[in-house]
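Every protein chain but one is kept in place in this view of the complex.
When the chains are written out, they are named A, B and C in that same order, and each has its own residue count from 1.
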C-alpha cells in the first residue's frame, strides 16, 4: 500500500510534540488507573454498554466538556498569536489548522453534544417517559458521535489537521490545493458524527411524539421539550444535506470526481451552497435547544410560568421554517445578483421578528416575578443583553449591501461569538448548574459558580467586543498576523487579555466540578429549586427506570401544580407494577469503534483496509437484525426498595432549599 | 414495551414499540428524501457541464432504461402484494412474493451495472466531467440503496422462515416494504429528470 | 386498514400498478416522440412523475394508515418543502447573477 511511515506522525513542532507526549501519558495513566481500581467491569457494564438515556447524556456532556477544553485551547493559542503585530508564535500553517479545528470542534463536537447530552438527560424525564423511543439507537448515536470526534481530534498528531476553515470552501479544500490528508479527516470524521446526529434527531422526534405521558398534549409540553422537538426536525431536514456534501467532497478528494473542482466542469460555488444549506440551519439547531433551557431556567427562578407560551411555540416554528431559507446570507458576495441577495436579505432579517418575540416573552416572564439570582439564573440573565448585541449585529450582516463591507472581517467573527457564546455556551452552563443535582444528586457550588460566571462573562465581552471595531476598520478573519502600521494592535491586545479572563472563568468551572464532586452535600432534596416540570418529581439522581409510576399531566408546569394542589405526589404500594426495561448492548460501542477504524483507513486512502473494516460494519448491522433481546423486568420488590430509599415518608417530595 | 398488544390492528401495528418503529422509519424516509433531493439539486446544477466529454444523448440508451423502469415498477407492485398477503396472514404467499420482488430487484441491479460498464466503454467515467460525476453518484446512490434493500430483505426472509409471522417480523417486513416502494418513487424521478430530460429533443 | 384484511384480491394494487405503467409510458412518449418545447415537456413529465409518486405513497405505502396518518402526511409535506428549497433554491442561486449572463 506504500504507507509513508515517516509522514505518519506529525513531527518537528514542539507544541505538537508536547501534546503527543501528554496524550500518551494521559492514556497510560487512564488505563493504569482503571486497572488499579479494578473498574474495567464497572466501566463496561455501567457505561460503555449502557442504553440508559441519562448515562448516555452524561457521556455526551463529559465529551463536550473535554472538547470545550480542546477548542478553548485553540482559541487561546489564536489570541496569543494575534495579541501583537508580527507575532512569531504560530506560523501561518499552524494558525490555519488551529482555527479550522477550533471552529469544527466548538460547533460540532462541543455545542452539539453538550446540548444533545442535556436533551438526553432531561427530555424523557420532562415528558414522563422511561427512556427514549429507541434506546439502543441512542447509544449508537453517541458512539458514532464519539468516534467521529476522536477521529477528528487525532488529526493533529497523526497525519495532519485540516486547514481550510470549518467551512472548507472549495477549491481550497480540494486535492489540487490541499494534497495532504488533513481535509480527508474533515470529510470522514464529520460524516461519522453526522450520521449519529441524524439518528438522534429521528429518535427524539419519535420519543416526543409517542412517549409523552398521559395528559401531556403538545401544547402542554415544557418549552425545552418543544425546542428539542423542533431542533430534531431541523436535524432530520438539514443533516442529510451535509451527508451528501461531505460524501461528494470525499469523492472529489479520493476518487477524482468533479463536483467542486476547478477542472472538469466542477463548480466551487456548489460546495458553498450545500455547506450553508446545512450550515445555517445548523446554527439554529444549536441555538433552539439553548432557548429552551433559558425558558425553563427563567420560569423556575422567576417563580412564574412562561409568558406567552403559545407565541413562544409559534416563534420556534417560525425560526425553524425561516432558517431553511436564509442560507445565501453567508455568500452575498458571491455575485448571485441583486434579486437573490434581496430575497435572502429579507428572509434573514425576518428571523429577528420571532426571536424578538421570544426575547420580550422572557423579559415579561421575569416581570412581576420574584427573581432568585442563582448561578443558573445568572447565565440566563446575561444571555439577554449579550445575545441582543449578537442578534442586532446579525441583522446588520443580513442587509446584503452592508454585508459587502463586513463579510469575512472580524466584525463577522464578533457577531457569531456573540450569538454562539451567549446563545449556546451560557445556555449549557445554565443547564448544567440547573440540572446537575438531577444528574448526580449533589449541587455545584454556588459561590464558585458566581466566580465562574463573572470571569467568563466579563472576559467574553472584553475578548469579542473589540473585534466589532477591528472588523469595521478592515481587519479580516483567519489572518494569522497583521502589520504594526495597521493600527490594530491595541484592540487585539485588549481582546487577548479578555481571553485570559475568559479562560480563568472556565478554569473556575472545572475547579467547581472537582470541588463539588469532593465536598458537596449529598443530602439534598429531589427538588432543590422548587421547579415546575416533571423531571423534578422523581429522585435525584434519577433511578434507572425514571418513574415508578408514570405521572399524569393536567396543565402546563405540571409539577408546580401537583405541588400546589398536593396531588399525584404519593406512591401507594398497590400502584407499583413491574417495569420493562431494555438491556445493555455491546453493539453500539462496537459500531462506533468499527466506524472509527474504517474512517481512519479511508482518511489515509487505504481503500482495501477500509473495505475490510466496512465488512465489520455490515456484520454489526446483520447481528442487530437478528437480535431479539426483549429486555428485562424490574421486580416490584426492587422498585419498592428503591422508592423507599428516597421518599422518606410515603408521598413526600423533599422540601426545597430557599 | 412488550406489554400492551392490540389485536384489532394489523400485526405490524400491534405493539407500541412496533408503532414507534414504523413512525421512526417514516421520519427516516423524510431524511432520505432530503438526501436524494440534494443529489437531484447537484445534478440539476451540473447536468450540462460536460467539460468536452460525452453528453446525455451520447450515452443514454432509452430501451435499457425502459426495461429497468418496468422491472422496478413491477417489483414495487409485487412488494405491495407481499404486504397484502402478510395482512391475510398468508406466510407462504408473503415469502413467495418477497422472493419475486427481490428477483426483479436483482434484475434491475444487473441492468444498472451493465449500464455503468457500457458508459465506461464510451469513455464516460465518474472522473470525466461534472455531469458524469453527478450522474454516477445519483444513480449509484440509488443502486446502493437497492443493493442494501436486497440484502436487508433477505435477512427478513430468513427471520420469517425461522420465526413465522409475529408482530415483530411483520413490522420488519412492513418496513422493508416501505423502503422498497420509496426506492421506486426515487427512480420515477431519476427516470423523469435524468433520462427523459436528457433525451428530450 | 380494515379493508385489507377482508379482501382476497388486491384490486387497489393492481390498479395502481397499471396506472403507474401508463404514466411511465406516457411520460416517455411525450418526452421522446413529441415536438413540444423543452419547457412544456418538462412541466408535463414532471407533473406525471409527481402524480405517480403520490400514487405510490397513498396506494402502496399506506401513507395515511394507522394512528400516524396525519403525522406522516405532515412529514411528507415538509419533505416536499425541503425538496423545493434544495433543488429550486440551489439552481436559482447558482445560475443567476454573474452565472447567467
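Note that in this section contacts are C-beta pairs under 8 Å (C-beta built on N, C-alpha and C of every residue); 3 or more make two chains touch, one makes a residue touch a chain.
Simple rule for what comes next: contacts and distances are computed from a predicted model.
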Match the chain absent from this complex view to the correct UniProt protein name in "glycine dehydrogenase (aminomethyl-transferring)", "Quinol oxidase subunit 2", "MoaD/ThiS family protein" or "ABC transporter".
"Quinol oxidase subunit 2"
Which of B:73, B:130 or B:190 touches the missing chain? It is B:130
Cross-chain touch to the chain not pictured, restricted to A:399, A:504 or A:550, is A:399
Out of B:51, B:91, B:155 or B:199, which is the one that touches the chain we can't see?
B:51
Among the options A:163, A:282, A:527 or A:643, which residue touches the chain absent from this view?
A:163
Given that one chain is not shown, which residue among A:294, A:590, A:604 or A:646 touches it?
A:604
What is the set of subunit A residues that contact the non-displayed chain in the whole complex?
4, 7-8, 10, 92-93, 96, 158-161, 163-165, 169-172, 175-182, 184, 253-254, 256, 258, 262-266, 268-269, 272, 302-305, 307-311, 331, 333-335, 337-338, 341-342, 345-346, 349-350, 352-353, 356-357, 359-361, 363-364, 366-373, 378, 381-382, 384-385, 388-389, 392-393, 395-396, 399-409, 454, 457-458, 461-462, 465-466, 469, 472-474, 476-482, 487, 490-491, 494, 604-605
Touching the unshown chain, subunit C contributes residues 95, 98-101
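Everything that follows uses one rule, which is that only the chains that are shown with their structure count from here on.
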How many angstrom lie between the CA centroids of subunit B and subunit C, rounded to a whole number?
15
Distance from the CA centroid of subunit A to that of subunit C, rounded to the nearest Å?
37
Check: subunit A positions touching at least 2 other chains come out as 209, 237, 241, 267, 270, 274, 277
Subunit B touches at least 2 other chains through residues 19, 23, 27, 30, 34, 38, 42, 45
Tell me, which parts of subunit A touch subunit C in their complex?
209, 233, 237, 241, 267, 269-270, 273-274, 277, 324-325, 327-328, 334-340
Please output the residues of subunit C touching subunit A within their complex, sorted ascending.
71, 78, 81-82, 85-86, 89-90, 92-94, 96-100
Quick one: in the complex, what on subunit B touches subunit A?
1-3, 16, 19-21, 23-24, 27-28, 30-32, 34-35, 38-39, 42, 45-46, 49-51, 126-131, 133-134, 136-137, 151-152, 155-156, 159, 168, 172
